[in-house]
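All protein chains but one are shown at their positions in the complex.
== chain A ==
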């Protein structure tokens, strides 16, 4: 009989020549512990090396030709702009309650230049999260809300038709402006835009239409721009779908009056359009003053970590630094700038680079420690804002329609000085003019340069090819460990089967009669699937909870928790009580469960890295160690050695940290102090995330599920432990 078995075994697997790639795979799988430790360390290290590996930006699209023409913006245009600023800051114009007066002034100014002017009425619309809209186009399925006549905003839109263009393309210039409480900065940004606008009505080189959108920011800058874009991109043909705004009589009267008072053939009440947008610039001037230099901050992150084409940032950076002498700034994570450990890490890298250079002079990859720290801080903020998935400014609305857009925020050095004001108008105006002229040269839409990148300084970037290496190293252990666990589980079960009397028969049965040897993982897959299903339900719950009126964040959070637990119990009872039946099998099958969990986490992380890299990277940092270390607590307790005790502690700590609410409170506590952390905050945060359709929300959900699986695994063991204690 033994012979038979051997024979059948050897027949089943006739010892073939093992191919090198298979041998490599087997080697990796058998040393999965070492490999995973090495890979994870390398992944984290590579993440810290990214600022060193960053490349200098370069303008990839030849047609842009930034700065090749000398700026045409003269003092005449600047004084025009100054006039507008004066008129707007004049207290007389602010007397009206709705702020309609200042819009009238702006429209009149635009008309005087010969531009086409129209007003766009809009109602602030909350970004509604709808679970099924994530993958559909941004246009489809917007929910029409009930409008009230009381709250509406007015965008003023001026369009210059290009003398050389065919009206198929356009460049957008956006200046947020709150007519009710406008600061001096906003007026100044309007002045800059106006001076550029007045220049552009005269120039002959214009090949794309120019749209100047004065976005009414009393309901938020983003809402105004998004409402205008929605109207622009989805023309409404039927009279049925026109929003109720038209039915508000007072509003209409106002506009009628306005239409008459502003005499001009080029004013129209209807919505005006130009061609498809090539690029959009949002211009802001900050009221606060910078101590050192005139700086200009670039905000680029749109929703879900999308970035505009790198060429747009390059053009702005090039013109600002080399033509206008402005200091360009991108967002940094300020606390990191002073951290000593980062500085010492930078010094280590610097000294390593020095050693390398002394060995072989052509190796020049080192950067000074201070630069490294700054690069890391910028990179961290870049990662953070991309991971959050919430746009950093009104430019985010454009990205939803595939338009490249950035926000430029000018922070001037001095204040309220006539000469200085002219200077900032001139330089800002020339910068905008240069950018518009470059974009005007474009023949196609931006496509040459990168869309997937992280900035480490305004002129340095890490491209997708580089940062993906760090990520790939970090998650490489997952499939390997999953495979090794799977192989172990299968081979051990085969061994145990060999002891039983029937050869090659299928003996492994449980109460469901699943008797298939190589499909045994199906049970664990079912368990994991059920936990994921629960996660999906939990993540959909806020949508329904938010429908409940008058709920404070804390109570909603409590309702959420309660409903989650309830849904778990229901699922548990409905779907053949997976937890109970798993309890019996999990004792021996935890390896398979872990293997399936790790595979699902791997799929999820891989998916997320395509949707939003930064989220996936941060998530991987949290989840990979948790998933790799997860082990039934009972086994560790039983083993009783120091090593297993350490593992147990790691398990518990990681398990709690990676729990999304816990992670949130920890972060908040670190930033604000633990005193004022509140359960409701988490609710608010989640609400803000799904309001922006953030993929991070889905991801937190994924984290949640993975965590639930792991926690479940551990908790089952706890339960078993209790049972054991009781029986003793």
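Please note the rule applied: contacts are C-beta pairs under 8 Å (C-beta built on N, C-alpha and C of every residue); 3 or more make two chains touch, one makes a residue touch a chain; residues count from 1.
Following the convention adopted for this analysis, contacts and distances are computed from a predicted model.
S.K.: Just go with whichever of "BHLH domain-containing protein", "WD repeat-containing 63", "Transcription factor bHLH149" or "GPI transamidase subunit PIG-U" UniProt uses as the name of the absent chain.
M.R.: Record says "GPI transamidase subunit PIG-U".
S.K.: Of A:285, A:397 or A:525, which one is in contact with the hidden chain?
M.R.: Once the missing chain is taken into account, the touching residue is A:525.
S.K.: Please identify which residue in A:26, A:72, A:100 or A:452 touches the non-displayed chain.
M.R.: Only one listed residue reaches the unshown chain, and that is A:452.
S.K.: In the full complex, which bits of chain A touch the chain not displayed? Write them out.
M.R.: The missing chain touches chain A at positions 1, 3-4, 7-8, 11-12, 130, 132-133, 135-138, 140-141, 306, 402, 451-452, 486, 502-507, 509, 513, 515-519, 521, 525, 595-596, 599-600, 602-603, 606-607, 610-611.
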